[in-house]
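Here the complex is missing one protein chain, while the rest keep their positions.
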Amino acid sequence: MAYVAVKGGEQAIDNAHAWLAEERRGDIATPALSVRQIEEQLGRSVDRVMAEGSLYDRELAALAIKQAQGDLIEAAFLLRAYRTTLPRFAHSVAVETGTMRIERRVSAIFKDLPGGQVLGPTYDYTHRLLDFSLLDDNAAVSECATAVANSDVMPRVPDILGDEGLLEADVVSSREPGDLTREPLTFPAARDVRLQALARGDEGFLLGLGYSTQRGYGGSHPFAGEIRMGEVSVEIEPAELGFSIDIGDLILTECQMVNQFTGSKTVPPQFTRGYGLVFGFGERKAMAMALVDRAMRASELGEDVTAPAQNVEFVLYHSDNIEATGFVEHLKLPHYVDFQSELQNVRRMRQEAAE
Amino acid sequence: MKGYNFAYLDEQTKRMIRRALLKAVAIPGHQVPFGSREMPLPYGWGTGGIQVTASVLGPRDVLKVIDQGADDTTNAVSIRRFFALTAGVATTTATAEATVIQTRHRIPEKQLREDQIIVYQVPQPEPLFRLESSRVETKRMHGLADYGLMHVKLYEDVARFGQISISYDYPVMVNERYLMSPSPIPAFDNPKMDMMPALQLFGAGREKRIYAIPPWTRVRSLDFDDHPFRTINAPYPCGLCGAADSYLDEVVTDDRGGRLFVCSDTDHCAERRAAGHVGTDGFQEAAE
Partner (left out) sequence: MTLTAGFANPVADAQSCFRAVLNAMARPGRVHLVAGVTAPFPLCGAAAAVLLTLADHETPLWLDADAEAAGGWIAFHTGASIVTADRSAFGMALTLPDLTGFPNGTDEMPETAATIILQVASLEAGSRFVLAGPGLRVPAILTVTGLPTDFAAIWQRNHGLFPRGIDLILCSGGHLTALPRSVSIKDA
């Protein structure tokens, strides 16, 4: 029989997309999931997709999750591809987490502090027992007693330490921060760009790297100085107005790690900082980010750079899951031309070796 | 396409890419960093090539897209559709009719002309990456034209295997200044890059680099006097069209060792068959 090259790629693609749509919907006897339901009831997924998708829009994130069948990296990719086409109207002024409307605030380094410890909606002390009552769609939820925290008296813990000079000062820069979504990464990468990369980075990758620093690969003796979650205002300052106006609110999670530092010839012993900030409720990510941020400051602080988490180039080039998933998965695209050249090469080398 | 600009990218992005392209042409073989955007196709699927094509393409262009030399591979079909949809440009499978050719892993067999542009999709623009993983270091090496590392690697190949063992993505020197990755084309295609009449543009989206070779530019595959560069191809004519000088795909036809070697360049093969050329496995097709 004669060989007939496979044709009809276009038809195959259409068929694949139709099949995918059917799979996505699942059994039509089951009611369709609404975007609103995802937004309301899968909030932590929405938060993660907004963080890694670099776009704060709960509804679009929920839509992306629905479209991606709950594949959160695929959903983040959908958001990224959408945000890339959006015009930029303005840059916000820096958000002020010190005046965050607190929903959760814990410090591991003081027993009590002004404003107190606020547990908030946390899984921390849940016993991980499957809650079979949730099988019932109509299960009642008992009302919770929410005490609104008094955000006015809730200074950021590092500021408390900083007053005594025990913690390195935050460096205020008047320079415009870099933007990795507009300009390619260059080295040495300043901390603003590093933090942006981490804030967009893959939670799993940062978690693994942060964890590695705790096991001796670039250890920095971290203490969770403070973790706070809540709502902050976003303000812009139009040039023609000369003062800032509030354009909306964001929910953020901020983590300030306080790390032991023995000092150097020029710097007295003091604590150093690692910083994490992510969209939504993303405590795990914010903490991992703070660990990795501090690890990447090794060379700036005169420490030996020996571990993966301390290698800025390694971390920044591999933290983005959209880049990573693309390149790993592209291996499934046809490579038969290259493989054929390798095949012929090996055959020829074997033949020449045999002669 | 409603709601999107011509060829998808906004004009600001196109200007940024166009500036990078002009610098790339002015410095043949040098990797120019650019603000690569997230495209609606994944990194690895040709986002660099797509951004370059989108920045170059105009309404009068005729676009050809190939992957592995073939117009009908799924990713080539998908990219061609993307541009047909977003730019409304005419598309073709005929190499001779195209003004812009976007490719992954091959250069067409037919010699390209002065009025054509070929855009390569590049997964890894850094030719030294297997030898030095730090881009800070490789950038320094390019700055100094210090390519000792690559020469040592090739020398070690010769010492161990009696020959240079690279069969694709075979490194080239452009204009005797920059070491460059030709993208993962088979070494068979390398000689086509040398003194090519067409402009060659390279886009690496994930790695955020653009580079270029102007027409009529010397592109030399690295080698040694006593181990000259040589191309690799299956030692058969095409089973369908009988071509003895085109790059061949190996197709497994049964589970008893059956093999068929056919042109990887599907347009080249079809054109030859239409002109009456028949290979040893092709006559049956003609009879059917």
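Miscellaneous remarks
Just so it is clear, A and B label the chains in written order, and each chain counts residues from 1 on its own.
One rule holds in what follows: a contact is a pair of C-beta atoms (placed from the backbone, for glycine too) under 8 Å apart; a residue touches a chain by one contact, two chains touch by 3 or more.
Remember, it's a predicted structure, so these values are computed and weren't measured experimentally.
Looking at the complex as a whole, the chain kept out of the display touches B. When the full complex is taken into account, the listed residue touching the unshown chain is B:175, out of B:78, B:124 or B:175. When you scan B:64, B:106 or B:142 for touch with the missing chain, the hit is B:142. Screening B:27, B:62, B:84 or B:131 for touch with the missing chain picks out B:27.
Although one chain is not displayed, its contacts with chain B can still be listed: residues 5-6, 11-12, 14-16, 18-28, 30, 32-33, 55-59, 114, 139-140, 142-144, 175, 177-178, 195, 197, 199, 212-218.
Methods note: only the chains that are shown with their structure count from here on.
In whole angstrom, the spacing between the mean C-alpha positions of chain A and chain B is 35.
By the touch criterion given at the top, residues 1-10, 12-13, 77, 80-81, 83-85, 87, 181-187, 313, 317, 322-323, 325-330, 333-338, 340-345, 348-349, 352 of chain A touch chain B in their complex. The residues of chain B lying in touch with chain A in their complex are 4, 8, 10, 33-40, 42-45, 47, 67-70, 72-78, 81, 104-106, 123, 134-136, 161-163, 165, 167-169, 184-188, 206, 208-209, 232-234, 239-240, 247-251, 253, 260, 262, 264, 266, 281-282, 284-285, 288.
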